[in-house]
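Note that one protein chain is taken out, while the other chains of the complex remain in position.
By letter and in written order, the chains are A, B and C; residue numbering begins at 1 in each of them.
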Amino acid sequence: MSFLSVNDVTVRFSVGSKFAAWIKREKPPILTAVDGISFDAERGESIGIVGESGCGKSTLAKAITGLVPVASGSISLDGEELSGKRDPALRRRIQMVFQDPSSSLNPSLTVEQMLSELLRVHNIVPRDQIADRCVELMDLVKLRTSLLEARPRRMSGGQRQRVGIARALALEPDVLIADESVAALDVSVQAPILNLLNSLREELDLTLMFISHDLAVVRYVSDRVIVMYLGRAVEDRPTSEMFEDPRHPYTKALMAAAPKFGVKKAPGESALKGEPPSALNLPSGCRFRPRCPLAAEICEQTEPGLTGPSEVQRAACHFAWEDEEISS
Amino acid sequence: MSEHILEVRDLEVSFTAHGQTVTPVDGVSLSVTRGEALGIAGESGSGKSLTLKSIIGLLPPNATVVGDLRYALDDEEPIPYAPADVHGHGISIIFQEPMTALNPTMRVGDLIAEGPRIHHGLDKKAARVKAVDLMRQVGIPTPERRARMWPHQLSGGLRQRVMIAAALSTEPSLLLCDEPTTALDVSIQDQILGLLQELRGSLGMSVVFVSHDLAVLGELCDRLAIMYGGRIVETGPVDEVFADPQHPYTEALMTSVPSFDATAEQLRGIDGRPPDPRAFPPGCRFAPRCQYARDECRSAVHELRDVSAGRTTACIYPELIQGVKR
Amino acid sequence: MGRFGFVAKRLLQTIPMLFGIVLIVFLVLQITPGDPARQIVGLRASEAELQEVREELGLDDPVLVQYVRYVGNVLQGDLGYSYKSRKPVSEIIGERIDVTLWLMGSGILLTVLISVPLGVIGALRKDRAADHVIRGLGLVGLSMPPFWTGVILLLLVAIPTGWFPAGGFGETFPDKVRSIFLPALTLAIASSPFIIRGLRASIISVMESEYISTARSIGVAGGRLVRRFVLRNSAGPAITLLAIEMGYLLFGAVVIETTFALPGLGQGLVLAARGRDLPSVQGYTLLFALAVVVVYLVSDIVTAILDPRVEIEA
Partner (left out) sequence: MTEPPASAFDAVTEVVEPLAPLAEPGIWKKMPKKVYVGAAIVLLYMLVAVFAPALAPYDPLEINPVDRLASPSAEHWLGTDELGRDVLSRMIYAARIDIPIGFLGALLPAILGTVLGALAGFYGKWVDTVIMRTADVVQAFPAYILVIVLVFALGQGARSIIIAFTVLAWVIYTRIIRSEVLRVKDLDYIHAAQVAGLPRLRILRVHVIPNVINQTLVYLPNDIVFATLGLAAFSFLGLGIPPPTPEWGAMIAEGQPFLRTNWWLATVPGLVIVGLGLGLSLVGEGLEERLRA
């Protein structure tokens, strides 16, 4: 049994107007944001989840933290099943760092109030040690202790993001999910936050799930990367292996599309044609087929499963492992 | 015939509120030659976007602009202009967020037709045909159908293409780009960059492209200007700047983003935060965050000095820079 | 689907609201102290006479039965009989509605004539002298009780010039115009500050949007910019604002009709309330509430037509 186990998780939202559907005598349209995602993570492992907007990566994170209900499938941590209505003691073990530093901290509270509230409500440390623990947390995320008295408005984006990390660590979680946690920061302050996450993971033996649209960033912090497209995982491989030799055409295209130093853009060229289809109206067979350079007849008929030589070397393309034996 | 299509000398943009004056653009000079793509890089608060908007006079009314702006019509020498002179005549702009940049209550085809109707005196019907042509030119599939759609019915990538078509509708010789790919997905950004590169070639336009992302600028631009704290701190051809940055800030910017092809080594990043225009530090504005800073830096007078042909830097100790290992 | 769906949904939403309105008006009867029958027959009537009226009005039936009957009557346009004049309330309303329509109509006209130019000037001259003056006047206008404004107009305009009557409603068209002018002006002074403030904010927000920058950058300027880019985008909020203002205007009409002794619905409501004439009070109230519901509905539909983004979800 793995430490964190995500098993065939599906998340659906009903979208559009129920009234419109009622008039048309149809069921309200259902959007499947996350469509049968499975993966296992070990304690201390760092998993990157990468994909473009609308691929379901943030929804997956919210499902794991319990912020959105799971339609089917299961999530378990350390052998314990995590339902939507999990009790606070279990909830505590999976914490999250959010994207936008301007809205991820309560503007009314000082850092100390924020941290001590959590320590108090969850009885993390005895009451008389709360103040000391707050100082320790600040040291952990490398912030000046004097900032304990500050409110978010007085802090820079990078500082706020560190407070966000401290807040998550206050509950002594086993799993830390970072959802686009550096995307809103200025380029020059991203690196220190990434370095901090890397060192904290080692220091505290955290299982880190790092969600991002940016392949290079994911590469920097993850042991293993899952690429998502329209709610599905299309590739799940160890980081170095995937970056050297991507197997899914979408992964290849994403890597080709990312701007690189010293490479001039060719006129009119692009790695990936067209735009993703609507998640409400998916094509038959493989959902990447309409944009795929390799698309063949089989892709129209059968949706490829996520398979590969091992549990952590998987890709959802009929042609991904053509040159290799698949051990199943 | 002059080489330059645009010349900006000692541009200052300032705002006064509650008796306090802030100058987020503080003495910027730059020039763009015909057919050239100039990239302006910088972080939030560097003044890059304000610089761009003052070229086309789209700053909010409470902004004060001082400086010498010259633009060359056809084959003439650059001459001073008022922003209204270039609206629809020579300079166009595209923005970061195409949803807010398109009129929500106007069909996209009608918006693109505005330019031809005003400047070429086309009637409604001819302008509409022209609009559809432009939409086809920027790679919008089924342009006849999409011309009748409202902005909110299009995806982000198509909206940005509509924005580009509207900008091209006045046949500009200089296109200003204000982070036009930042709000887009990587694969769509890649498409838009390819499109802009293609249009540059086919229309012979000059481009000024503003972005926080050096790699994006590198894909499209010939020359780079790096801005920090309301000033340009380094300029030069893209390849040379990347290979051998002559300002510590440029170097720091390059080493603070994880790269794609190199194996993971510890990223350096930059301590502190970008300076607040309300309280720029004295001397070299990067000095408080600079790993090479010496005492003299804190009183250095800002001046762009030539390093080699076509390259300038504001750093007084460029020889200290260790260089980027890539 | 689109906008048709929006209109359909909006119409459907109105139905439960109408029942709620009728319920509240009906409940007033229930909580009002005193015996309606006694009020009708007078203090000297015998117990038998009283009982007869009670039965006639069904006052002894259970509350629910009375409510259903009341709803049924209202649906047929039967609002009951006035305790005072014994005439049908609907007939009394018919006699008075003319004056109120005149007052509202000319009041709205003057409001638009005053507030649109001032709102536009305020927005275009934001934070300059003209804007400060307009905002200052607006602040004073908001604090002025409308009936007092009427009194001041009587004192400063009607009495010295003698052009306008101090009260009453004329018979001929010119007389009607003369007698409605000052009340309408009073109404306009009371409601303009809201509209000016809202219109100013709406135009400013449109002018600051990036699509105005886009338009200017491709050379759209002057009247064309206003016509094709500003107007349609700020019209929606302005119409909504005017619709909301209708609620205040109706109350303003009540007060102003009393100030200027105009025999309209508002004066009728006040007289009925003072005279404790319950069916009349209910009738007037119901009518006023219906007017608001209809105006809001129309405003929502018009804004939906103006704004392509209003889909059924709105």
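Assume a residue touches a chain if its C-beta (ideal position, glycine included) is under 8 Å from a C-beta of that chain, and two chains touch if they have at least 3 such contacts.
Here the structure is a predicted model, which means the values were calculated and not measured.
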Given the contact definition stated above, which residue among A:Pro28, A:Gly44 or A:Gly66 touches the chain not shown here? A:Gly66
Among C:Ala8, C:Leu225 or C:Val270, which one is in touch with the chain left out? C:Val270
Considering the whole complex rather than only what is displayed, give the residues of subunit A touching the chain that is not shown. 62, 65-67, 87-89, 91-92, 94-96, 98-100, 103-109, 117-118, 121-122, 151, 153, 164, 167-168, 171
Footprint left on subunit C by the chain that the document does not show: 10, 16-17, 20-21, 24-25, 28, 31-33, 139-140, 142-148, 151-152, 154-155, 159, 198, 201-202, 205-206, 209, 233-234, 236-237, 240-241, 243-244, 246-251, 254-255, 258-259, 269-270, 273-274, 276, 281, 285, 288-289, 291-293, 295-296, 299-300, 303, 307, 309-310, 314
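The rule is simple: only the chains that are shown with their structure count from here on.
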Rounded Å distance between subunit A and subunit B, as computed from the means of their C-alpha atoms: 32
Residues of subunit B defined as touching subunit C within the complex: 53, 56, 58, 60-62, 84, 87-89, 91-93, 95, 97, 100-106, 111, 114-115, 118-119, 150, 152, 163, 166-167, 169-170
Spell out the part of subunit C that touches subunit B in their complex, as residue ranges. 126-127, 208-211, 213-221, 224, 228-229, 232-233, 306-309
Please give the residue numbers of subunit A that touch subunit B in the complex, ascending. 52-53, 156-158, 186-192, 194-195, 213-217, 219-220, 240, 243, 253-273, 275
